[in-house]
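Dumping the structure here so I can ask a few things about it.
For this depiction, one protein chain was excluded, whereas all remaining protein chains were kept in their positions.
== chain A ==
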């Protein structure tokens, strides 16, 4: 599809993302009484990047080192058979694991909720957390499962025909959340 047909609009720029993550970090500290026994687990690839950023802020605010990890959910997805088999992401758990901890799952965009469901299953196979919470940079609505986020960077009303793309410095060279409108042909 040509660019002329696609309208891309940045809904969050670098500073907005920074502020959103700062707020999420504060909220996590507030709601978990100083991030006690918290583990941040990102969903690759961008969720994992965001988890590291949030951990960095928590360290900066309170001087606490929160364990960070990543969990790949590809093998647990319910839509595997709708597309060709895809490459796997990296799973990296903190050395002390997740048993008895409060796991905060981190993803970039919350949409149908299916990725989070897969992540809950994947988490179940690596340990038994005391509680699981969910942080997302963008909540774009249209949930298909009874799942909601505990920490939201920005609620973004979208239509299903639109696409939300998150760019992050570490992987994409810049920070932005872009809403792409695909016009009907």
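We adopt the following convention: a contact is a pair of C-beta atoms (placed from the backbone, for glycine too) under 8 Å apart; a residue touches a chain by one contact, two chains touch by 3 or more; residues count from 1.
Here is the rule we go by: contacts and distances are computed from a predicted model.
Student: Just to verify: the chain that's not displayed, which of "Peptide/nickel transport system substrate-binding protein", "Glucose-6-phosphate isomerase", "Aspartate carbamoyltransferase" or "ABC transporter permease protein" does UniProt list as its protein name?
Tutor: "Aspartate carbamoyltransferase"
Student: Could you tell which one of A:84, A:146 or A:173 touches the chain left off the display?
Tutor: Within the whole complex, the residue contacting the unshown chain is A:84.
Student: Which chain A residues touch the hidden chain?
Tutor: For chain A, the residues touching the absent chain are 72, 75-76, 80-91, 121, 125-126.
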